[in-house]
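Sending over a structure as structure tokens; questions will come in a sec.
Apart from one protein chain that is not included, each protein chain of the complex appears where it belongs.
Coming up: chain A.
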Amino acid sequence: MMSFDPYGNPTYFILLFIALLPLMIGLLYGHRSHIYESIISFVFLLLTFGGPKWKTGIALIIYLVYQICLVWLYSKYRQRADSANKGWVFVVSVILAIIPLAVVKITPAVAHGASSIIGFLGISYLTFKVVQTIMETRDGVIKEFHPILFGQFLLFFPTISSGPIDRYRRFVKDYDSVPTRAKYLDLMEKGVRYIFLGFLYKFLLAYIFGTVMLPTVEHAALQAHGISWALLGVMYTYSMDLFFDFAGYSLFAVGVSYLMGVETPMNFNQPFKSKNIKDFWNRWHMTLSFWFRDFIYMRLVFFMMKHKWFKSRITTANVAYVINMLIMGFWHGETWYYIVYGLFHGFAMVINDSWLRYKKKHQAQIPHNKFTEYFAIFLTFNVVCFSFLIFSGFLNTLWFVPRH
């Protein structure tokens, strides 16, 4: 049986186009068929999780049943007229939701790199969707829970493997309605444009940086040992590869969603034009950083301020930055370089904030012109690329685990 990585090769795109055509004609004429959408979802999920990868398909099904039951039970608890909304019930639910992902992430660290049998492509992204739904249910903003719609939200195939991370209420609003013809024509035009831009990013630019250039500079850096110009080359080349590869994938995911009449949020907004680190996180992997902002950072700050953990708001913000980014590091994987990457960005946020406060206080003395703006962009770009060098794990290869 055929098996594909999503958006991996031309055949996948041809099949996708054929499958989407009836759906697109339907939307143009004001019809949306959940049955047809479910059938093509099933086919594309089968192409991704079936064939030689059938074991991950089984893992996905078990995971799905487990999480739907969990959220269902929690929302039953919350929607009782006399719901006590106890904190511990909420905490236990969130822990239960995270356990499968934790097992998958920790297994390679303790089992010499072996991957867990309960893992499958996209488990991280599904976990985000489950946890946020539990949190919004606790807050009472999700008032009704539909297990089938929730399953369709989790399994929405264009975004299943690596996001962008949508929100349940936003998704359901699109998925359960038909856009007007003018609106859908606009979505189609954008969707097609995004997919073609994705081709440029992923199959041309990421190919040049990642497949053509990166091995060469990596080889030179390994030959040079330690700090070298080639290492700087690795830093920039890897950063470009990372961006074009992931932004390319994200454009496919958003573009295909648009063709299905679902406005999946964008993931990137010209991140290398950021003028500081805070700005960067509003432009880079946005659905992930907004997820961390809304469901970890803001809640953490809210909790710490309400219980008056620290006198100063600055301390509160800083502690929350570091914890927030550290959790993001752990989420990437249990290796030193992901965790250092998280800490690096946590402290970068702290420094960024203290600079912004200083700047506000001394507005009159600090020059502001085109040159300082370009300098800020240049500095941010280099700090970010350095963090990606940490993230790449190449330093681990260079210093600790030489390749054979």
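Quick notes on this one:
By definition in this document, contacts are C-beta pairs under 8 Å (C-beta built on N, C-alpha and C of every residue); 3 or more make two chains touch, one makes a residue touch a chain; residues count from 1.
Note that contacts and distances are computed from a predicted model.
Per the UniProt record, the chain missing from the shown structure is "D-alanyl carrier protein", taken from the list "D-alanyl carrier protein", "ABC-2 type transport system ATP-binding protein", "Cytochrome ubiquinol oxidase subunit I" or "Peptide ABC transporter permease".
Across the entire complex, the residue among A:H146, A:R299 or A:H332 in touch with the chain not shown is A:R299. From the options A:D5, A:D139, A:E189 or A:E373, the residue with contact to the chain not on display is A:D139. Considering the full assembly, A:T316 is the residue among A:S161, A:T237, A:T287 or A:T316 that touches the omitted chain. The chain not shown here touches chain A at positions 135-136, 139-141, 278, 293-294, 297-299, 301-302, 305-306, 313, 316-317, 320, 356, 360.
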